[in-house]
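A single protein chain has been omitted from the complex, and every remaining protein chain is retained in its original position.
Lettered A, B and C in written order, each chain numbered from 1.
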């Protein structure tokens, strides 16, 4: 399968550009008999959408999800679930001048290199708008995992720039950065709790390797670490190894997996988001003729993409965990 | 495909435990007409094997690779390449007492949880010995990429514990740690140079996401970052965005991809390796009855797994890049 | 990937039930720069739709396809192509009494067994309506193959019941069968002409094996044979082997492949379609309580599903050939 699909048993395939008539996805392999309504999905989408506060983009994207198939009488039927979100606020004028310009930090240049053609409007396929579908698909995975196995997902912003503090302080910092016509990076922490032991497949599809793949597939992610992460470089084995006792592990430097298989501890990951590439401050670039240009983004953009990312991070993690739950019980039978 | 395969067009599937009669792999999808000898593969294997210096494990593993199929008259034929390495230095006695013990930091506990059974000898399937096959398969990918597109792979240890210096100083630190009966983490840097622009598939199989998956599938990896990596958290967009000029990009904070597609710049990644889990210092654990035990490893183990990792890191990166080169030309035709 | 996807590089994933708001599909991996309009797809859809003559079902299904993504400025962009067809003629009343009845010859019973739930309206996911999406996706594959490699697809009905004659005679026979309140089987012949030599992958994904998979995935198909097909059972090798001369092969008993790889000759296949399962004549069955019932279909159904099948057969064949063209050039480089 080409790159727009993820998951082997619980699989998600997405389509759609920022400025086409709609974006959508197909979730194939979802277990049957899961109670599911559009509202179950909408609550997750609403967590991600912009215009929730003054700190995030002022675009209004109602992002109303529609279930087109795979649900009957309020329950999943085991057949593919088609989801769709109409693009309502297209404002093509914002992007007309970018037809021949390669915005720094964006996929404009690379899409052109790869395909020889690109939909330049709003970033086209590379737009962060596509992540709405991940959140929608992830909402289904989360519901299944919560109801069947009580597995829970929680991601939060833990750092913005140099501010490691409460959310209010971090948002304040974002406001400062915005007023400077600039953007700022962020760090998120993901905690997956109550994970069943035994998920993950040696040797390539280790659980954390598949999670890393899913997390790095989110726009703007530049680093992922599990448990102690990069701090392990300076650690000694005698302090890093997590002791096992009759009451369980006494620390979690490993971050919830050993040899790529879940231990039953929380899975803990940190994810680094780069600063938003679209900024009002002019940056040097070239156009499709190779001539130098200055690019200054006039559109409505979040100065800190990380602020909207928790719902996306949770969704991608849930898709991976759900896939591995199904894969595990395929090979090994049900969980006790 | 279950977890022992990686790659969609250039695919590698491995089998084998540390203490069975042999380990091996199948490389399917390799382009035909590539000149290939066992020696081409052996040179890479020799880079990875232990007993090269006093700083790494003293086990002797000759690791002689045999090509069993897919090569005729010195050239690949396009059919599956079967590779095999016999296990010669099995020394089963070293592991007899681990039959019922879960070593901290190892997969003993999780394999038992997942499958209800495990080959405890030498870590079984979770043994680092399996990485020899990755190096072998990667050697073929590297050769193809070097000869066809002049793409090159270079990984090196850049930090051991708190030592960020020349290799000699880092090795000296490892020797100290060993004499303490302990182990130590390490950081590696991978540079892939002369990459063609356009590799990677939106939206899930971004090039760096697939690289991260492959790198996290290596034993002991706890963190991966591209370009500026976690430093992006404190960066502003105006300094982070890589300007594009008529002479190319003037910086490489992105690490070689934009929107998941290669820019043509070097791909740069840092990888964190945890300290070796097997140490002579006793650590608290339990056995399969749940009783507390102290585990102290008597076997011959590297105190710093990172030292042997460069060949593995390069191999996994080469497998991913080769897969994406074939995928790209499948969809888009050949490179100019 | 679960069962609603086909193709490794040129992949098609479908969703949708007969009576939901819409059906749709995602084509991922389509080469960029292919000129494509909705009308290019619509012409193929129009070949398949019912109500074209008195011999096929009188339901009106306008089947207007919409392109939702992946096409920009009249050309494919290499990103996923989202297609959608709204369900307009739902007439739920026709199916209300089938909620608890298992129609003979249909998937009602097996879907219930598999999933424990099913959308009974109009056959739900098992409805032949789903094949519209195959025709739509296949239209894109056909266009690419025709324009790039001049490969052509032609399927036709060659037998209905015992009538092996012109189309008019076969249609006349269908009318007779309909007036008897019954249905009838049909045989189709598929000819793929101007195929490039070298398509197909040993040993499992032989070209004709993948074609057979795709053809058997069409509703009502009960048999597939290539070249001489079942007649090979009574043939001797001396007459069956296709001689090779300086001017090419002098016969085509093999049907266009040798050892699963295309020879460059026409690929020729026969496909057997069973008689339509839905008939006005009452048939014995049971309901979901296990009680015996008589099932007589009142809806509008084709008495010979084979008559509408040529567009579907061609589409499935085109999807497979397109996938193998891309796979071939991925591994082996471009065609000369």
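Everything that follows uses one rule, which is that a residue touches a chain if its C-beta (ideal position, glycine included) is under 8 Å from a C-beta of that chain, and two chains touch if they have at least 3 such contacts.
Predicted model, so just to flag it, every value in this text is computed and none were measured.
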| item | value |
| --- | --- |
| Identified contact with the non-displayed chain, of A:161, A:185 or A:202 | A:202 |
| Which of C:24, C:78 or C:107 contacts the chain that the document leaves out | C:107 |
| Absent chain, residues of subunit A that touch it | 8-9, 29-32, 78-79, 202, 326-327, 329-334 |
| Hidden partner interface residues of subunit B, rising order | 1-5, 7-9, 11, 13-17, 20-24, 26, 28-29, 32-33, 66, 68-70, 72-73, 75, 77-82, 84, 114-119, 124-125 |
| Interface residues of subunit C (partner: the chain not displayed) | 1-6, 8, 14, 102, 104-107, 109-111, 113-116, 125-126, 130, 159-162, 177, 180-187, 197-206, 208-210, 212-214, 216-217, 219, 222-230, 232-238, 240-246, 250, 253-255, 257-264, 270, 272-279, 281, 283-286, 290-292, 303, 327-328, 331-332 |
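Methods note: only the chains that are shown with their structure count from here on.
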| item | value |
| --- | --- |
| Subunit B and subunit C: spacing of chain centres that average the CA atoms, whole Å | 44 |
| Inter-chain centre distance, subunit A versus subunit B - centres from mean C-alpha coordinates, in Å | 26 |
| Residue list for subunit A, restricted to those that touch at least two other chains | 1-5, 8, 14, 114-116, 125 |
